[in-house]
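Here is chain A:
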Amino acid sequence: MIKITIDHKPIEVEKGTTVLKAAQQAGIHIPTLCYMHLEDLNIEHKPGGCRICVVEVKGRKNLAPACATECLDGMEINTHTIRVLNARKTVMELILSDHPTDCLVCAKSGNCDLQSMAHQLGIRKIHFEGEQSTYREDTSPSIIRDMDKCIMCRRCETMCNNFQTVGALSAVNRGFMAVVAPAFEQNLDHSVCTYCGQCVAVCPTGALTEVDHTNSVIRALADPTKTVIVQTAPAVRAALGEEFGLEAGTLVTGKLVSALRQLGFDYVFDTDWAADLTIMEEGTELLDRLARHLNGDKTVALPILTSCCPAWVKFFEHQFPDMIDIPSSARSPQQMFGAIAKTYFADKIKVDRKNLVVVSIMPCLAKKYECSREELGHDGNPDVDFSISTRELANLIKQSNIDFTALPDQDFDNPLGESTGAAVIFGTTGGVIEAAVRTAYELHTKKKLPKIDFHELRGLDGIRQATIDFDGLPINIGIAHGLGNARKLLEDIKAGKSKFHAIEIMACPGGCIGGGGQPLHHGNSKVIKARHEAIYKEDALKPIRKSHENPYITKIYEEFLGKPMSEKSHHLLHTIYFDRSKKNVIISDEHQAD
Partner candidate 1 sequence: MMKYKMHVLVCGGTGCKSSDSDMIAHNLRTAIDQKGLTEEVQVVMSGCFGFCEKGPIVKILPDNTFYVHVTPSDTTEIVEEHLVKGRRVERLLYKDPQRDEIISDSKHMGFYKKQVRIALRNCGFIDPESINEAIARDAYQALGKVLKEMTPQQVAEEIKKSGLRGRGGAGFPTGLKWEIASKSPGPEKYVVCNADEGDPGAFMDRSILEGDPHSVLEAMAICGYCIGASNGLIYIRAEYPLAIERLKIAINQAREYGLLGKNIFGTDFSFDIELKYGAGAFVCGEETALIHSMEGQRGEPTFKPPFPAVAGYKMKPTNVNNVETYANIPVIIMNGAEWFASYGTEKSKGTKVFALAGKINNVGLIEVPMGTKLKDVIYDIGGGIKGNKKFKAVQIGGPSGGFLTEKHLETEIDYESLTAAGSMMGSGGMIVMDDSDCMVAMAKFYLDFTVEESCGKCSPCRIGNKRLNEILEKIAQGKGTIEDLELLRNLGNVIKDTSLCMLGGSSPNPVLSTLDHFYDEYLAHVKDHKCPAGQCKALMQYIILPENCVGCTACARNCPVNAITGERKKPHVIDQAICIKCGACVEKCKFNAVVVQ
Partner candidate 2 sequence: MEKVKTLDDLKKLKEQLKSTIELREKSNNPESHVQVKVAMATCGIASGAREIMSFFMDELRKRNIDAIVSQTGCMGYCYAEPTIELTIPGHEPVVYGNVTKAKADEIIEKHIKNGILVDGIIPVTYQNINKK
C-alpha cells in the first residue's frame, strides 16, 4: 500500500493504482472522456488522448492524465486547481471547436457523453473558431458513420481491433486530419465489418449511430393494407427499462408487450418462440453430427458452432472462409421467425406475404444487416422486413406518448408467442448452448434431466468450457463471447487442437444483452452484469424450461414442418454461408487506370 494525498485528503491505495481510480476511492470523480473501463468484461481503454482528466501532481512540470498516471508513494494530487480547471475547459473548448454544434437534431442528443461533459465543465462559450474536419457520411445496412462528430477517443478502434479482432477500423491520416476509418476511407459495407455494433455501443458522441428504421415502422403501422407483426428478442426485455429510468436488470416483458400492442402491431410475438425452434433444429443437427462422428464418419465436421449471431456469421465468412462448413446451418431465431411468419402464419391468417410486415425488436445492429441478406427472403421479399434496436423501440414508445412504466403487464399472442426458459437465456452468453444441452440431453438419452440449471456454462469470462455427461457420453462444450475470444477457439480448431464437440459464440460482450443496439452502458459494465442476471431470473420463473417441451413447437412440427431437419425445415429454417474473403475492396475514384 502507498500513501498519497488527493485534494488534501490523505488516502492509502494499492501499488499500481491510477490517480483516477485512487480518486474514485476517495469519492472524487475526475471527469473522463476517452477513457473506458468495462471491468466485468476485462476491457480497459486508456489511450490518454482526450486530456480531459488532467490533474496537477506536485513536483511535475506538466499536468498529468489521471487515467494513465500511476500513484507513487507520497504523491500530492490536486484535481481542481485553477490551472487544472482552465486547462480542462480549454481542452474541452478545443474539442468542441472541431465538433458540429447541431446537438438539437443529433441522434445522440440527451445521451451523449460529450454533451454531458460540456455541461459538467460549465462550457458557455467556445473561444476558438476555425476549420472543422469534415468527412463523407457513410451509411451501411446497420451503422451510420458521421465522422464530423468524431473526437478521436479511439474507443471504436479498440473494440473493433483489440476486443473483436475484426480490424475494420483503424486510425488513419495524422494530425488534424486524423480520424478512425475503414481501409481507404471507404464505406463500411466495403470492409470486413461484421456490424456487431460494438463501436456504436461505446461511441461517446453521435459519430457512430445505428441506421434508424423507426420511421419505416411507423409508416407500416399506418398503412391499412399491411398486417404488421412484431417479434422481440430475449435480451430486449432485460434492458429496455433502462431507457425509462428503471434500474438495470429490471425485467419489463409484460410492459413491453403492452407497449407494442399500444403502438398498433397487429400481433405481438416473441423471438423466444423461434429460439425454441432453433434449439430443435440445431440440437438435432448436433446430435446427428455427433452420431455420425462417433460412428467414424470422417466427412463430418466437429465441433458444431452456433449460428444465431449474424455478426459472428459475417466474421467467419470473412476471416475463416475455409471453415464455413463447421457452423450449424440453422438460421438465427430472428430469421426462423420470419420464415415461419411469412409462410405458416401468413397462410393461417390468409394474408399474402407481401402484405405481411415482420418487424423485429433486437438488441443488435447486425440483425439489420441480416435482414438484408438476399438468401434470407423469398423473391426479393425479405423474411423480416425491419429490424429495430432496443434504443429505437424506446424512442418509438416515447414518440407515441406512451407512459411505459405505468403500463400493465400483458402476454404475447399465439401461436408464435409461447416460449420456454431455454429460449430466454439465448439473450446472454452461454444461454444458447445451455438450451441446446437441455434438449439434446433428453433427446439423446431419452431420459429426463436430473437438473435443469447448468451453472458450469454460465458466467462472464470471455472463454469458458465444461464437459457435460450425456449419460456416459462426455460432451465437451466451449463458449466464447467477443469475436477476439471466438478467434482463439477457431485458431485451435484450425490447428486441430480443439477438443470441443460444440461451441457457442456470441459477438458481443456478455452476448446479446451487451449488443450494439441496447441502451448505452456509458462504460459501466455493471449494467451488463445486471441484465445477465435478469435473464436467468426470467428463465427460472418460466413454467416450461426446455425447448422441446414448448407445445406450440410440437404443434408446428405436427402441422407444418414434419420433424427437425426435414426437407421443409431445411428449406425454411436453414441457410448457407459465403466466402467473403476474396471480395476485393474497389476504390471509387475520379482517376481511371490507363
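Assume a residue touches a chain if its C-beta (ideal position, glycine included) is under 8 Å from a C-beta of that chain, and two chains touch if they have at least 3 such contacts; residues count from 1.
Keep in mind how these were chosen: all candidates are chains of the complex that A comes from, given by their letters.
Note that the coordinates shown come from a computational prediction; the quantities given were computed from them, not determined experimentally.
Any copy counted, the candidate of 1 or 2 that touches chain A in this complex is 1. Within the complex, the chain A residues that touch candidate 1 are 46-51, 54, 62-63, 65, 68-70, 83, 86-87, 90-91, 94-95, 97-98, 127-131, 151-152, 171, 173-178.
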